[in-house]
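Coming up: chain A.
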Amino acid sequence: MDKVELRFTGSGGQGVIMATIILAEAAYEDKLQAVQCQSYGPEARGGMCKAECIIYDKPIMYTKVILPNLLLALTQEALDKYVTSLQKNATILVDSEINVPEPIKEKYNVISIPILESASEVIKNPMSANIISVGAVNEILHIASKESLEEAVLNHVPKGTGELNLKALNLGAQLVRNYKK
Partner candidate 1 sequence: MPSKLIEKTMRVNRLPHIWCPGCGHGILMRDVAQAIENCGLDPDKVVIVSGIGCSSRAAGYMNYNTLHTTHGRAIAFATGVKLANPELTVIVITGDGDATAIGGNHLIHACRRNIDLTVVVFNNNIYGMTGGQYSPTTPHGEKGTTAPYGNIDYNFDIPKLAESAGATYTARGTAFHVPQMIKLIENGIKHHGFSLIEGLSVCPTYYGRKNKKGSAVDMYNWQKENCIDAAKAQKMSAEELEGKILTGEMSRCEKPEYTDMYMEIIRKCGGDK
Partner candidate 2 sequence: MATRFHLLQGNEACVEGAIAAGMKFYAGYPITPSTEIAERSAVRLPQVGGKFIQMEDEIAGIAAALGASVAGLKAMTATSGPGFSLKQENIGYASIAEIPIVIVDVQRAGPSTGLPTSPSQGDYMQSKWGTHGDHPVIVISPSSVQECYNLTVRCFNMAERFRVPVIFLMDEIVGHLREGCELIPPEELEINNRIEGNITGMTYAVSEGNYVPEFAAFGEGERYNVTGLFHDDTGFPTNDNTITRNQERRLMDKIRMRRDRIMQWEEKDCEDADVIIVCYGGTARSVMGAMEEASKMDFLKIGMFRPITVWPFPEKALEKLSKKCKHILVAEHNNGQMLLEVQRVVKDNCPVSFIGKIDGTTLTPDDILTKITEVY
């Protein structure tokens, strides 16, 4: 396989770190190599947040993402900051509220889906935006098996919210399929 380098960005509290952990764990469960790391400022909530994950079928040496082949941006600020360094032909997954400039749309494979709105309106829990994102990313890149991904989600969400979060996971995949149509 080609090395998968993911960069998830947003604001603190949106759960982008957890999203990368879930993907890395699911891939590891599927016997792939995975590393995950993050950078964050001092704010627990609201500051810009970046998390990264590399998935590969060989040992991973350098642990940081240099040029991602997928960028997830949940805020405009995050997109504007991180859109400048991407691999050729990279995919950009953004919330549909975010304005993506035309030249970017031409240069990259942009997928714009209503992540935040679906979390609030369909799942009725804004905190599920990160799980919707995980479902969407896996639908785009086919990194982990459905079983491993579901298990990883259940390992990390609060007790009693499992079913809701599995629904969010499927919704993410569904949104990508609808977008591609």
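Picked so that all candidates are chains of the complex that A comes from, given by their letters.
We adopt the following convention: a contact is a pair of C-beta atoms (placed from the backbone, for glycine too) under 8 Å apart; a residue touches a chain by one contact, two chains touch by 3 or more; residues count from 1.
This one's a predicted model, so the numbers in the text were calculated from it and none came from an experiment.
Q: Could you sort through 1 or 2 and say which touches chain A in this complex?
A: None of the others touch chain A; the one that does is 2.
Q: Quick check: in the complex, which residue numbers of chain A touch candidate 2?
A: Listed in rising order, the residues of chain A that touch candidate 2 are 21, 24-25, 28, 33-42, 60-64, 66.
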